[in-house]
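A single protein chain has been omitted; all remaining protein chains appear in their positions.
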Amino acid sequence: MSFQNPVFIPGPTNIPENLRKACDMPTIDHRSPLFGHILHPAREGVRKVLQSDSAEVFIFPATGTGGWETALTNTLSPGDRVLVARNGMFSHRWIDMCQRHGLDVQVVEVAWGSGIPADRYEEILTADTGHRIKAVLATHNETATGVRSDIGAIRRAMDAAGHPALLFVDGVSSIGSMEFRFDDWGVDVAVTGSQKGFMLPAGLAITGFSTKAMAAIDTATLPRTFFDVRDMAKGYAGNAYPYTPAVGLMNGLNEACKMLLEEGLENVFARHHRIAEGVRAAVRAWGLELCANDPSVQSDTVSAIRTPEGFNATDIVTHAADRYGVAFGVGLGEVAGKVFRIGHLGSLTDVMALSGIATAEMCMADLGLDITLGSGVAAAQDYYRRHPAAGMKGPV
Amino acid sequence: MSFQNPVFIPGPTNIPENLRKACDMPTIDHRSPLFGHILHPAREGVRKVLQSDSAEVFIFPATGTGGWETALTNTLSPGDRVLVARNGMFSHRWIDMCQRHGLDVQVVEVAWGSGIPADRYEEILTADTGHRIKAVLATHNETATGVRSDIGAIRRAMDAAGHPALLFVDGVSSIGSMEFRFDDWGVDVAVTGSQKGFMLPAGLAITGFSTKAMAAIDTATLPRTFFDVRDMAKGYAGNAYPYTPAVGLMNGLNEACKMLLEEGLENVFARHHRIAEGVRAAVRAWGLELCANDPSVQSDTVSAIRTPEGFNATDIVTHAADRYGVAFGVGLGEVAGKVFRIGHLGSLTDVMALSGIATAEMCMADLGLDITLGSGVAAAQDYYRRHPAAGMKGPV
Amino acid sequence: MSFQNPVFIPGPTNIPENLRKACDMPTIDHRSPLFGHILHPAREGVRKVLQSDSAEVFIFPATGTGGWETALTNTLSPGDRVLVARNGMFSHRWIDMCQRHGLDVQVVEVAWGSGIPADRYEEILTADTGHRIKAVLATHNETATGVRSDIGAIRRAMDAAGHPALLFVDGVSSIGSMEFRFDDWGVDVAVTGSQKGFMLPAGLAITGFSTKAMAAIDTATLPRTFFDVRDMAKGYAGNAYPYTPAVGLMNGLNEACKMLLEEGLENVFARHHRIAEGVRAAVRAWGLELCANDPSVQSDTVSAIRTPEGFNATDIVTHAADRYGVAFGVGLGEVAGKVFRIGHLGSLTDVMALSGIATAEMCMADLGLDITLGSGVAAAQDYYRRHPAAGMKGPV
Partner (left out) sequence: MSFQNPVFIPGPTNIPENLRKACDMPTIDHRSPLFGHILHPAREGVRKVLQSDSAEVFIFPATGTGGWETALTNTLSPGDRVLVARNGMFSHRWIDMCQRHGLDVQVVEVAWGSGIPADRYEEILTADTGHRIKAVLATHNETATGVRSDIGAIRRAMDAAGHPALLFVDGVSSIGSMEFRFDDWGVDVAVTGSQKGFMLPAGLAITGFSTKAMAAIDTATLPRTFFDVRDMAKGYAGNAYPYTPAVGLMNGLNEACKMLLEEGLENVFARHHRIAEGVRAAVRAWGLELCANDPSVQSDTVSAIRTPEGFNATDIVTHAADRYGVAFGVGLGEVAGKVFRIGHLGSLTDVMALSGIATAEMCMADLGLDITLGSGVAAAQDYYRRHPAAGMKGPV
């Protein structure tokens, strides 16, 4: 049953038909020139999606978590201090990884539902006159809370402090879906995966390194092999990989970049915003609130929706799966049981979004919440009607 | 875009994942035993779906229209009289085919929206004391009007008249979705295609012949080669086809039969009824009426919905495609411009049905009809919540 | 097992990866403009493959046999005389179809292994001063014997006789693989299927009609509905079909035409000739002879190979399937048991051809024929080495 309904988890996304076909490739010799015709355009495509002229793109057969490890182990040494905010489960996990790799982690605790406080970063960086902080970590879009932070503001904070630390950005659930400006924001390492904005199956860790990050590689002493970008760079130069690449996924990534760039990144971002606005209109119509505590931080790729006190939000997710064959996301960590999440990134139409909204309201009603059937749908319909999708004809 | 949304045309249906894969087959030798392992189970599966113990099943690489021609040309001779009711576009076309093949067609005109009048058939057959009528034709489900006729009643009418004519039933949009009893109803030739209840791409004309129909073959003189069931029968006996079969589609048909029989035909019919009831609840909530003029004839596979006088119903279909990337069916023939159709057969979930209903109401509102957004959705949600899908857990 | 080995039947062919993907399409609305974007380019592509500027192309969800029926029933009337040579199983079957449709068939019997005798046609046509012969039928490539006839010569014979008959050509196993000149040869109806030169699954009857053939439609009285080109033409004008089209296969056909035209028809023909020459070299090395009794008629798409007296050639085919999982073609009709066939049309490389040759020689040796292992392979290797495939680098 579930193969028929769209998924509304915040990744992996629904996979467009042509990307499924691009990934489903017969075996080729990954050491032949044919592979080069996939590898190089895919790397170039990712660079453009990052809106960068100069990022070195490294793509590992792994996941976003492997991308985090790539960022850390290639640029830092044991004992290096890093600055990072915890405002949700994914920033929490990255912090945990830093600690397990022997880094000295300075954590800024932030309410789950808030964005990263650039002003607090600025204070800390300004105070760090000895430049002991080697890297600033930022989760662009907290998938757990549906909160998008302002990376440009963090860059400005770093510049205001005159601080030379590297800036690492987890863009797993933002890149390819929401504005991401590698060059303009002075990002040093950007991290994402194949299964979010690129709309592919999971299996690729995708990273971009700035010139400054590349320079840091030589002195970094954290142990690394699988995720060593030096081996990867050497492989690329010879048209190959240091080990066996995931050729079909790389082919899919190449195709995904073509799709996104052909649509135009601004259009891609506008499309995500539009779908998200419909979902948010539904949430308001239900009389519920988002976990994201301010419109300025509401994510266009995932909405974490708070349910009333005393109600276990996870029941909605279980019920939706059991009763309607639809997948939503549960709350994680601090907001477990308090929110359920509707993923709305990647390949999604009005019609698909409405079916998710309709399902959510059936579930809430089934579970005894005071929800008027059709109310969220009507609010979203109203929004979608008034804001026609690009490429679709406007209202009559 | 359209690849992402379900289709709501009354066939071809949405194709389940496993059936797409079953059809997508590399080439095999269609004269090898391997093909026999597809052919014979597929024929046997169709026989069971027809609820018959004895029907000879013939499957042509063609469409339902080819199935009609198969029924006529294998059993009748030029000048033979046939009795048939016209109550929609598809019965109209079958009549046209009879005339072009030189048959003497006795047409019973019926209002589009009504079912076949078994009592009128009985009168005519009773009056035909010389048994000039060689075949009675019946369109089980008029796809154009969403009207299901009572084939059992027609059989009873024939029996009451003591008439020996053959009974041909077009079950294109009913077989595999709604109750169809080949043996119990005394059907002599049943006709369908791959793209409806079997949820496959178009490309197979599927027919079942009774013993009586098989006997008629020898004396029938209408010219036939491609659709000659004698060649087909001879081929089957040798594990093959008289020409190249559509192997992948046959493999898909075999798989489709397995799916339907494993679910259980009664469950399949109940599932279609349930989805259809939700759509009908939405239609009522919109304040509109079905073309089918009586609940007893309302089809569980397609609903033809009348729009208000002065409104061109076809605009809804065009608008849905242009603006929302969703496919509905237009009105055909006498009801062109007066109805639009929502197909709800085959592979469909609550969630998919709700997205179609939500789209229809956006379209009607966009085009100025007085429709309350969310109203049809709420009515269908209410029905689906109170009647959980089989295999899904019930209300909490 | 058989999915892994290439097939060596004379159609369906091995299906290229991209064509399998083109055929494996989700459902679209076949009455929407999207279908027009498949239909019209596919028809245009076929026209170009036919090397015609003016042919009207009609594509039915059927097979080549349906294409024959399309040619006959749309242009002829009961009792019309047709002239046709019988030089193999497929011409035999077309003759049978003519007879079953009530045509007056004048058969020229030809040895199986010989081509159609244009001079004999000329005599008959010249003698037919009353122009009772309405159509001349010719099987371009007799798939049963591996014999290619000279259609240009038949046209010249017709012209020399000043005879106005229509010229129908069965190009099922030639079109898209060997030279076929619809316009230059004055073909009136050309017939093929999807599963040969177009390298697709079976399921499409593909026909081209000349202006003269189109004019014959109005007076032709053979009954037809499914194969009526008038309905088809009317459908096309409205961007649609008179019934449900096989959308995925049409999409595949469109893609196949693009592939063939991009490669260039002359290159396609040269490629087939080259592969065939390797197979013929192997046959000579084995000390065997082709059924085709003269090099000028040897087909580039299929070789029928005569085995020694007293040996049942069909055993080779059975043994190849049972023991090596490889499909060859059996002899049919008059040459049953006397020949086995290696199909070498469509998507085939040197490497694939060599594996078929290697298998054939293992089978012959297994079955006691005096065949030196490796001999046919070596002869084909020698040919392929000296004649590099286009697009591949030449000898060092």
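Order as written gives the chain letters A, B and C; numbering starts at 1 within each chain.
The criterion applied here is as follows: contacts are C-beta pairs under 8 Å (C-beta built on N, C-alpha and C of every residue); 3 or more make two chains touch, one makes a residue touch a chain.
What you are looking at is a predicted structure, and each value in this text was computed from that prediction instead of being measured.
Enquirer: The chain left out here touches which displayed chains?
Expert: The omitted chain makes contact with A, B, C across the full complex.
Enquirer: Using the touch definition from the top, which of A:Asp24, A:Asp104, A:Asp183 or A:Glu334 touches the missing chain?
Expert: The missing chain is touched by A:Asp24.
Enquirer: Determine which one of A:Arg43, A:Arg86 or A:His101 touches the chain that has been left out.
Expert: A:His101
Enquirer: In the whole complex, what residues of chain C lie against the chain that is missing from view?
Expert: Against the missing chain, chain C presents residues 1, 3-6, 14, 16-17, 319, 322-326, 347-352, 354-356, 358-359, 361-362, 365-368, 372-375, 377-378, 381-382, 384-385, 388-389, 391-393, 395-396.
Enquirer: Taking the full complex into account, what residues of chain B touch the chain not shown?
Expert: Those residues of chain B that touch the unshown chain are 17, 21, 24, 26.
Enquirer: Quickly run down the residues of chain A that touch the omitted chain.
Expert: Listed in rising order, the touching residues are 2-3, 7, 9, 11-15, 20, 23-34, 60-66, 68-69, 96-97, 100-102, 193, 195, 201-203, 222-228, 242-249, 321, 327, 330.
Simple rule for what comes next: only the chains that are shown with their structure count from here on.
Enquirer: Just curious, how far off is chain C from chain B if you go by their C-alpha centres, in Å?
Expert: 35
Enquirer: As a quick test, compute the distance in whole Å between the mean CA positions of chain A and chain C.
Expert: Here chain A and chain C have centroids separated by 53 Å.
Enquirer: List the centre-to-centre spacing of chain A and chain B in whole Å, with centres computed as mean CA coordinates.
Expert: 46
Enquirer: Quick check: what residues of chain B touch more than one other chain, meaning two or more?
Expert: Where chain B meets two or more other chains at a single residue, that happens at 3, 14.
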